[in-house]
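Take a look at the structure set out below.
Note that one protein chain is taken out, while the other chains of the complex remain in position.
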Amino acid sequence: MWWEKVLKVDPRIIYLVMILCIAIPLIKPLGLPLSIVETTKQAFEVVEALQPGSKVLMSFDYSPGGAAELDPIARALVMHFLQKNLRVYAVTSVAEGTMYAQKNMAIYADAGKIYGEDFVVLGYFAGGENAVAALSENLRSVFKSDIHGSPIDQIDMMQEVKSVRDMDLVVSVNVGPGGAATADVWVRQVAVVYRDVPVILGMTAVMTPNCMPYLQSKQIKGLLGGLRPAAEYELLLQQPGPAVAMMDAQSAAHLTILIFIVLGNIAYFATKSKDK
Amino acid sequence: MVQGRISLFVMGLLICGSILLHIQKARKGEEYQLRPIPALDAIDEAIGRAVEMGKPVHYTPGVGNLTTRGAPTMFATLDILAHIAEKCASMDVDFIATTGSGDVQTVSEEIVRNAYARVGKSDAYSIDKVRYLSTDQWAYASEIADIVKRENVQANLMIGYFAAESIVIAESGRLSGAIQIGGTTNAYQLPFFVASCDYALIAQEVLAAASYFSDDPVAKGSLVGEDYGKALCLITIVLGVILSTLGIDFLNQLIKK
Partner (left out) sequence: MKDVIPVLVTYFIGAVMMIEFFFVAPWAISVSASIRSWTPVITAFAVIVGTVNLVLVHGKNISRKTVGWYRSIVLLASFLVTAVLGLTVGQGASSYMFIFDNILNTVGSTMFALCAFYIGSSAFRAFQARNLQATVLLVSGVLVMIGRVPIGEYISKHMPNIAQWIMDVPNTAGQRAMMIAMGIGFVSQCLRILVGYNRKHLGAVE
């Protein structure tokens, strides 16, 4: 009887328990240890191997919905690029992505880097997969000016760049189908076509299983899926930040769901045996 | 030819050839038997349930469009929409279709209007039957959640191109008591449909739907042709595994050409 009530519990009670379990570790962190997994080290080493002055095409393909999970990944990567003195060409296939591109590239500006020499924000490109194919072949076919309206040929760091072939790394931090150019678009149009240019993908945790085949077949050289790799990346940089701070809350959330699953199963078997 | 794409070209030719060959065979009258897909059969059951309860049927093809986002999947959903609209029109049950992009909206309006006309119910068609919500996935999902609750939808059919909003739509529908059938080609959204829906179409079953709903020989023939293509891939994989295990690199090198 009691277990039947458990099975039919009002979902709002579940929501309330979840809110509490997520909020409490955010206010009072537990400090659980975090190890670094191979996939994160792989992505880290790709960036680490680049020489100062190398060129990175970074696409901030996420909107406000995915920002909570993806912005820490983007931020960690930009911090690493800054440490390595890399030159960043920021683009986005999502209209709201320009805001995240500008926010994250402000890290470069705050560190004294010069716009147009060390970093440039080219802005939003419409057209999804076709536009990724077009800009990979010839950046100028998609961008005539940067986000501030300066003609592209007047920007110093654009002089030596024509296509993705001139880049040393391509990164897409991607929200998936909610955006325009999904993660597999970058695999199809960049990783497969320009095999000499390494590609790193950042994505939400839910997309990671889908993109593991690309990493295993070495079509992409790095994959950062979700908040945990962002936290691990911050630890590798020795600059713990927002991702590390959120890991305890994520642990609590997962544990809460596990408890719900166990309760649900106990209730199911209890009511099943009672029916028999 | 471009280096590294020769094997891809050959595989592509073989697969496309198989598809075109079986389309021609189907057009000449060859009959093909398709295995039943429970989720597709359940669509008629869901519509029947809505007729009994006197409540509306809701169908949404997701946030894709016909040009960039999930275009092949969205084309497949047009056939599903035609079938569902025709079924609802013939059974006199209220039908609501919601879309997440302008081009899908335009085509969907035409399809639903034609579906109603085909069963002689042109008078029953109104412009409110196909509603454009938003291209933003969250605005789209919250609007659908509201429609399902407000209009007391009995059958909630979500088959198409979905992203993270799938769980919001599916759970909202479940909480309001609707019978739900979900399906998407985005494999990582499938678990949410499997968890929240009564029936789920898994990946390629969404693309196969047209073959089930129509007597169009093109659709049936292409499905058979695809199966031969899959068989070719399967043979290649098995051969590759055996040869690689034996230390023979021949097939690996051939595929890289």
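We call the chains A and B, going by the order they appear; numbering starts again at 1 in every chain.
FYI, a contact is a pair of C-beta atoms (placed from the backbone, for glycine too) under 8 Å apart; a residue touches a chain by one contact, two chains touch by 3 or more.
If you're wondering where the values come from, they're calculated on a predicted model, not measured in any experiment.
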- Note on the structure: Of the candidates A:Ile14, A:Val46, A:Ile152 or A:Leu237, the residue in contact with the absent chain is A:Ile14
- Determine and list the subunit A residues touching the chain excluded from the picture. 7, 9, 11, 14-15, 18-19, 22, 32-35, 37-39, 63-69, 95-96, 98-99, 102, 125-128, 130-131, 133-134, 137-138, 141-142, 147, 205, 208-210, 212-213, 216, 226, 228, 247-248, 250-258, 260-261, 263-265, 268-269
- Against the chain that's been left off, what residues of subunit B make contact? List them. 1-2, 5, 8-9, 12, 15-16, 19-20, 23, 65-68, 72, 75-76, 78-79, 82, 101-103, 105, 107, 110-111, 114, 128, 131-132, 134-135, 138, 141-142, 146, 150, 164-165, 167-168, 170-171, 174, 185, 187, 192, 194-196, 202-204, 207-208, 214, 216, 218, 222-223, 225-226, 229-230, 233
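Heads up, the rule we're going with is that only the chains that are shown with their structure count from here on.
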- Averaged-CA centre spacing for the pair subunit B and subunit A, given as whole angstrom: 29
- Task: Note which residues of subunit A are touching subunit B in the complex, please.
- Result: 11, 63, 65-66, 127-130, 175-178, 180, 182, 195, 204, 206-207, 209-210
- Item | subunit A partner contacts - residues on subunit B that touch it in the complex | 4, 63-64, 67-70, 136-138, 161-165, 175, 186-189
